[in-house]
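Here the complex is missing a single protein chain, while all its other protein chains stay put.
Chain naming follows the written order as A, B and C, and within any one chain the residues start at number 1.
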Amino acid sequence: MSPGQDLRIGIAGLGRLGRRHAENLLRRVPGATLVAACSPLENELTWAGQTLGISHLYPDYESMLAHEGLDAVFLVTPTSLHAGQIIEALRSGKHVFCEKPLSLDLDDCRRVNAEAALHPQLKVMIGFVRRFDASYQDAYEKIRSGSIGRPFMVYSQTCDQYDPDGFFVKFAPSSGGIFLDCSVHDIDLARWLLGNPKPVRVFASGTIAIHQELQACRDVDNGVAICEFENGCIATFYASRTMPHGHETVTEITGTAGRLTVGRNPRRNRLEIADAAGIRNACTANFFERFEAAFLTEAIYFVDAIRRRRRLSLTLDDAMEATRIGIALRESLQSKLPSAL
Amino acid sequence: MSPGQDLRIGIAGLGRLGRRHAENLLRRVPGATLVAACSPLENELTWAGQTLGISHLYPDYESMLAHEGLDAVFLVTPTSLHAGQIIEALRSGKHVFCEKPLSLDLDDCRRVNAEAALHPQLKVMIGFVRRFDASYQDAYEKIRSGSIGRPFMVYSQTCDQYDPDGFFVKFAPSSGGIFLDCSVHDIDLARWLLGNPKPVRVFASGTIAIHQELQACRDVDNGVAICEFENGCIATFYASRTMPHGHETVTEITGTAGRLTVGRNPRRNRLEIADAAGIRNACTANFFERFEAAFLTEAIYFVDAIRRRRRLSLTLDDAMEATRIGIALRESLQSKLPSAL
Amino acid sequence: MSPGQDLRIGIAGLGRLGRRHAENLLRRVPGATLVAACSPLENELTWAGQTLGISHLYPDYESMLAHEGLDAVFLVTPTSLHAGQIIEALRSGKHVFCEKPLSLDLDDCRRVNAEAALHPQLKVMIGFVRRFDASYQDAYEKIRSGSIGRPFMVYSQTCDQYDPDGFFVKFAPSSGGIFLDCSVHDIDLARWLLGNPKPVRVFASGTIAIHQELQACRDVDNGVAICEFENGCIATFYASRTMPHGHETVTEITGTAGRLTVGRNPRRNRLEIADAAGIRNACTANFFERFEAAFLTEAIYFVDAIRRRRRLSLTLDDAMEATRIGIALRESLQSKLPSAL
Partner (left out) sequence: MSPGQDLRIGIAGLGRLGRRHAENLLRRVPGATLVAACSPLENELTWAGQTLGISHLYPDYESMLAHEGLDAVFLVTPTSLHAGQIIEALRSGKHVFCEKPLSLDLDDCRRVNAEAALHPQLKVMIGFVRRFDASYQDAYEKIRSGSIGRPFMVYSQTCDQYDPDGFFVKFAPSSGGIFLDCSVHDIDLARWLLGNPKPVRVFASGTIAIHQELQACRDVDNGVAICEFENGCIATFYASRTMPHGHETVTEITGTAGRLTVGRNPRRNRLEIADAAGIRNACTANFFERFEAAFLTEAIYFVDAIRRRRRLSLTLDDAMEATRIGIALRESLQSKLPSAL
């Protein structure tokens, strides 16, 4: 890629979130050209060809990596494939954007990290999309500018609306559990907003409110946790699969001089309804709706960083740390003891 | 009444609001003793005797005025009686608290004013209760302290919840119409918050959304109006009898450096409900619920002003001016022309 | 243009809003290709060439209209040019999107309407952008589905943040006054949400709170108005240039069974700040920020309607009616009398 030239990108995985990324890359990300896509699913490739007009469609990842002139890949594939696919991409000389989490396995994380160290000219970023949300960005800037004094406490929750079809239950056995699947975002936000303190200990608890099937994989549908950091900072997490009203991601950062709250009352839009039931607003249905703009900002940031050769603020170490804490939370949930880190 | 002694009060009228006043005077107003009550209704007197334990009960107002040692009266009687009863009380040497409005008739207002001028040692106050609400008090103090710069615009609404029984319709013929019955509060608030500017012109409009019976008395169940003041200030009013969600009194005061809003989203309490319909709160059902505390503050203020011989900040001129503007609004509604003041 | 082919668009005017439209057309509107731009200003053309990469740049509108294969124009030019430019475009066989208002002059509106009637195959749409905002769309659908019963009352305000530079004052002499410049949006919303009732009478008032220079053109910086419709519906408008906290567009629609409110508390994002001053949120600074997404939705709608040969729901009659009511408001403000329509 010569300076000023568009980044030629191939995308792997065209499920719901993959399609969102593909549409963004196709039209809305300056300096990006979506040149190729791969998927093992015929219908996904057909969609990419017909709806998006992508001409280079591959049934497997390796073929796409070999695509002439490809600069970067976007991985929106099952978590179990992430580490291997990132390493392959790096070895093929491609930049990598990969959906969160990096991996459910710490050794995998370490292997990715080691491989990346061998390719300092290539960028790898894991999609902790909330960092790119305008409200979280605003919070981050306010903290940096000192407007809440010294931050010392984070409360962060990822609560999904109850799905009567229990769609997520199918993926529960391979999701790593509620903390690695949902709270991993909150873990990353807490670290980012508190200035990357070193975690020392976690304690987790949880309950099954509705989805009894989760017992089989020792998971819960509502989990709470406390994470202690070396400098005295504390983070509390809540993750739920059973919210009645919508998807509600909330993060509260308390400092010695102020407190910031992101996302309380996840208003769907600017409409308020008054009727016999009182005054109400509808809520965002899911993380797609809540973070729609942030997925675009994230892609723009990643592409721009590559083209302008800027250092990424979101690193592989961040991603590995989120996995490490998430694993500790799951262990604490299952052992019923605090886990040291 | 010698200093330090309790003010001996008689109350006339024991309807819904009268009972509220009576209960406040009985227990909650320092320096007040409720010694007598009068009502033409047997059951109201029985209630006063049995529930409140008032021993001096009179079937007519004149007898109560003659009660030995009475210092003051509270008039919670039909508006058409106000002027006459105030004048009688003044001639009997009693202080007078009277529910709003002073009268629907300007000549009556003038007669009351003239009589009051003959008794400078007696206090007369009309119950514009909203001035005594903690939020309105807060707004008033902030304006006085300059925090919104120069106030120049008021929006104020009095919106009652829709009553399927159409209770108010029965009283519509004698209520003076929606502007004199409801907006008279907003008129008083606008004058008070804007620093008593001289009104010069009004324009009003209205519609019947539901209660077609109002046509008979040329009234409406939803009315809007604009009032211009000499100094360029403007007030806009909205009154409604058909709100779906509750009683909603809102006042917005805009100044050159800030804006204050009182009462938007009339939350019933501090509870918020999240369910499949979104996030909501219940609303105050009526003005009783909304201004419960203010009725008490008002009575405490009135009694205290008499006992400490302090000048009332809410005067008969204020009450007359509210009636004068209210009449002009009704005239404009019916003539379909602006009314000069 | 054959079906399936992209609509080739030329844009006239590359000021602040013109650039926004150009960027949307360039990348984000499916089925659109921005092929040309015109502006009398050298620097605007330079920007279009260098930043957007548009190769066909014209110093005058007529030359751009002659551009080979052009299908449609976007007019983001001074209001005084609208009518003439629309007529020219129609005569050249182009579809037209034109920023609001259509014109400040009713005869101009009629001439445009007459010309459009001669070209039934061409589409003309005036940019009443708020109709395309997600929250207003939601309100409109809820009203259509009957969720508030019969709507009968609208309150709508367009309030701009106070600009210490008084930028708008320069344009005041040619803006048509506050009602034609700002309230024209509210007028259109009221008609749309109430189901296009026939207006019969308006009354307006206003005041200069800060910008005394407006006296010269008989304009005000804060205006209120009432508009009566034939079916008994009423709309109340408020427009301001002096809001302390941000741009606040609010519309409230009251029906017999519910009330919808769009835009109350114009939160900038999802961040809430708690500190010694209480709990607060920042507000949207201007209409760009508030309606950013709606400008895109509007362009997508327009281009899609042309390509799929669908009837526009927003018509020239709507635009003319908004101008007609806006003129009546200005007349009432200046004559101090109600204006019949």
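By definition in this document, a residue touches a chain if its C-beta (ideal position, glycine included) is under 8 Å from a C-beta of that chain, and two chains touch if they have at least 3 such contacts.
Just so it is clear, the structure is predicted and the values come from calculations on it, not from any experiment.
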item: Absent-chain contact - pick from A:A32, A:A89, A:C182 or A:V224; value: A:V224
item: Which of C:D105, C:D275 or C:E289 contacts the chain that the document leaves out; value: C:D275
item: Of B:R111, B:R150, B:R264 or B:R324, the one touching the omitted chain in the full complex; value: B:R264
item: Contact partner of the left-out chain, one of A:F128, A:Y238 or A:F287; value: A:Y238
item: Full-complex contact with the absent chain, from A:R19, A:H56 or A:R259; value: A:R259
item: Sites on subunit B contacted by the missing partner chain, in the whole complex; value: 27-28, 30, 133-135, 138-139, 142, 147-148, 257-264, 266, 268-275
item: Where the unshown chain meets subunit A, residue by residue; value: 148, 150, 152-153, 155, 201, 203, 205-210, 222, 224-226, 228, 232-234, 236, 238, 240, 242-245, 254-259, 264, 336-338
item: Hidden partner interface residues of subunit C, rising order; value: 243-246, 265, 268, 273-283
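By our rule, only the chains that are shown with their structure count from here on.
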item: Centroid-based (C-alpha) most distant chain relative to subunit B; value: A
item: Central chain of the complex, centres being mean CA coordinates; value: C
item: Separation of mean Cα positions, subunit B and subunit A [Å, integer]; value: 57
item: Where subunit A touches two or more other chains at once, by residue number; value: 268, 273-275
